[in-house]
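Only a single protein chain was left out; the remaining protein chains are all shown in position.
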Amino acid sequence: MINFLANPARFLKVSKIATPLMGWACLAAFTYGLWLALFASPPAVDHGHGVRIMYIHVPAAWCALLAYALLTIASLISFIWRHPLADVAARSLAVPGMAFTFLALFTGSLWGKFAWGTWWEWDGRMTSVLVLLFIYMGYLALWQVTPDHRRAARLASILAMIGFINIPIIKFSVDWWDSLHQTATYSSPGAPGTSPEIFLPLLTMALAYSLLLGWLSFRSVEAEIIRNRAQREKNAPAATATIEAL
Amino acid sequence: MSKLFPKINSIAGVSVDALALSRGGIELFRDITVRIASEEILWIHGGNGIGKTTLLEGLCGLLRPDRGRIEWRREHAPCQPSDIIAYQPHLSFAKAVMSTHEELTFWAKLHGTKALIDSALDNVGLTPKSHVPCGKLSAGQKRRLALAKLIISQKPIWIMDEPTAAIDKTGRDMVDALIRAHIERGGGAIIASHNPARALGLKVRKLTLEAASLEGTR
Partner (left out) sequence: MSVSLIKRDIILALRSGGAWLYGLFFFGVFIALSAIALGGSHELMRPIAPALIWLALIFSAMLSFPSIFSSDFDDGTLVQFKLSGMSLLSLCIAKAISFTMLSILPLIISVPIAALFFDLPAHVTFACMISLCLAAPAIAIYGTLAAAILAGRRSGGFLIVLMTTPFLVPLLIFGLEAVSDYKAEGLGALEFRVLIGLSLIGASVGLPAAAAALKAQLE
């Protein structure tokens, strides 16, 4: 699969079909998912209609992690095989990944106001998602400040992989810290139980988010390939050399 | 002199095959094929910004080729660039607060050539300045110090970026004499310069980088 898509021209051919497919599927999943989440599913026993925030919040958090996992895989491929398309893929995943992280934090904060009465609670989950946002920000900033594309790709992939190794450590420390400091037990978001009325909209929304992630990153890989091509045509022709004995 | 320039018995060389290098995503030159071996000088000419320094860095193994290959060889076996190459870049890489002698001692330690420090300083005419901090040296004196570092590395291939920039007339003769001594003992040199190539009575070639005509490449 990776080898097949590795050629930019072939990627463009595949994405010409796959990208609109993902886009429409994403729209359909969102329509169905949002209808389920906002109208069809019952309000929760103890939280009423506020539980509907969860259908936006939980899949966003999942997809933020999914995007980072995919970004790490792309970085690994980029680092080992120096694959230019893998660099572009990693970078393209980072922007939606950061957006999902932000969305998860934003909706988490809304949930916090609703369920706990504060906009922000330093609970383990929210803190670790906040740290994930920092990792995404550092990663994208590194791409911004490094002018040479190949060098940026290598440095960014090192950062992404080290970040990935550290995520469990950060998660562990934050949860541990949280368990010491929490005074009251909150009903933690993201534990929706197993009832099918809740599970179905959650899964549909998660599917919609994943499709959105796929659509956005395919689109930006496409754009990057086309931009590179245009750049190459615009550049002055390279110099050549003549050699003579003196 | 003979202490600084012992005979190099192993043959070293760099071969470049259809090389293309780019900087900041822009390809600077392509299709360069050239071989440099012991007892040879290759002068590299070309206008500002055409890629002389980029080519030198490529030859030092500091840039990854876009296309083509660079191979470093010692005794006909492939080796690392660090095995055979000494690079005198345009930057002086001297710490302002270190004295000339200390600076040279540090690098001599890295190369395992501590015995050569004093005669190297003497040969580039810096003995009177050996206790002056590098930050107080003039531009020309800094180039001389860089030359001394080149000598103490005792590597067979010298790669030099504008070795005579900021150097006076007697200094230029000294640079020429040092290069000749290095070639005669079996070394090789690749020199980028705006000054006209000097034959120095040796086997010399000239590589000129020139912008490709627009029609030629489209």
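Chains: A and B, in written order; residue numbering restarts at 1 for each.
What we mean here is this: contacts are C-beta pairs under 8 Å (C-beta built on N, C-alpha and C of every residue); 3 or more make two chains touch, one makes a residue touch a chain.
Model, not experiment: these values are computed from the prediction.
S.K.: Out of B:Arg67, B:Lys109 or B:His194, which touches the unshown chain?
M.R.: B:Lys109
S.K.: Of the residues A:Ala9, A:Ile169 or A:Ala245, which one touches the chain left out of the display?
M.R.: If we include the chain that is not displayed, A:Ile169 is the one touching it.
S.K.: Among A:Ile17, A:Val145 or A:Ala245, which one touches the chain that has been omitted from the display?
M.R.: A:Val145
S.K.: Among A:Met137, A:Leu200 or A:Ile243, exactly one should touch the missing chain; which is it?
M.R.: Looking across A:Met137, A:Leu200 or A:Ile243, the contact with the absent chain belongs to A:Met137.
S.K.: For chain A, which residues lie in contact with the unshown chain of the complex?
M.R.: 131-132, 134-135, 137-138, 141-142, 145-146, 151, 154-155, 158-159, 161-163, 165-166, 169-170, 172-174, 176-177, 180
S.K.: To test your reading of the contact rule: which positions on chain B touch the chain that is missing from view?
M.R.: 60-64, 80-83, 85-87, 89, 91-95, 97-98, 102, 106-107, 109-111, 149, 153
We take it that only the chains that are shown with their structure count from here on.
S.K.: Give the list of chain B residues in touch with chain A in this complex.
M.R.: Of all residues in chain B, those touching chain A are 20, 22-32, 34, 43, 46, 50-51, 64, 197, 199, 204-212, 214, 216-218.
S.K.: Using the touch rule from the top, collect the residues of chain A that touch chain B in their complex.
M.R.: 147-150, 231, 235-246
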